[in-house]
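Only a single protein chain was left out; the remaining protein chains are all shown in position.
On to chain A.
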Amino acid sequence: MTVKTNISDDKKVLTIVIEESFEFSQYQIFRDAYSEIDVIGIKFILDLSKAAFMDSSALGMILLLKDHADKLSGELIISKPSVMVNKILEIAQFHKLITIQR
């Protein structure tokens, strides 16, 4: 798993790109990508377009990110999951909790 981040010029949007697989073993790197951010009203975009695989613990990690966004009165958007990853998100009923842009 590779985690890349990109913050917009106005510091209001943080894009987190997950490459290869999204799984628990790299929890620390994933958490480091956003834990220092404290901008009120921030928008997190979790770009999963390059993630071929996701396991169930990644679902927990997404909820932690969502919790962080909620604390900052911000927003979390999951962007472009692959067919398989989207299926996992659907099984977990994440579309009821988080905006998923296909």
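By our rule, a residue touches a chain if its C-beta (ideal position, glycine included) is under 8 Å from a C-beta of that chain, and two chains touch if they have at least 3 such contacts; residues count from 1.
In the analysis below, contacts and distances are computed from a predicted model.
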item	value
The complex's invisible chain, by UniProt name, from "Assimilatory nitrite reductase (NAD(P)H) large subunit", "NADH-quinone oxidoreductase subunit J", "Sulfur oxidation c-type cytochrome SoxX" or "Response regulatory domain-containing protein"	"Response regulatory domain-containing protein"
Per the touch definition above, residue among A:Val3, A:Val39 or A:Leu64 touching the missing chain	A:Leu64
Absent-chain contact - pick from A:Val13, A:Ile77 or A:Leu97	A:Leu97
Interface with the unshown chain - residue positions in chain A	23-24, 27-28, 31, 53-57, 59-60, 63-64, 67, 83-84, 88, 91-93, 96-97
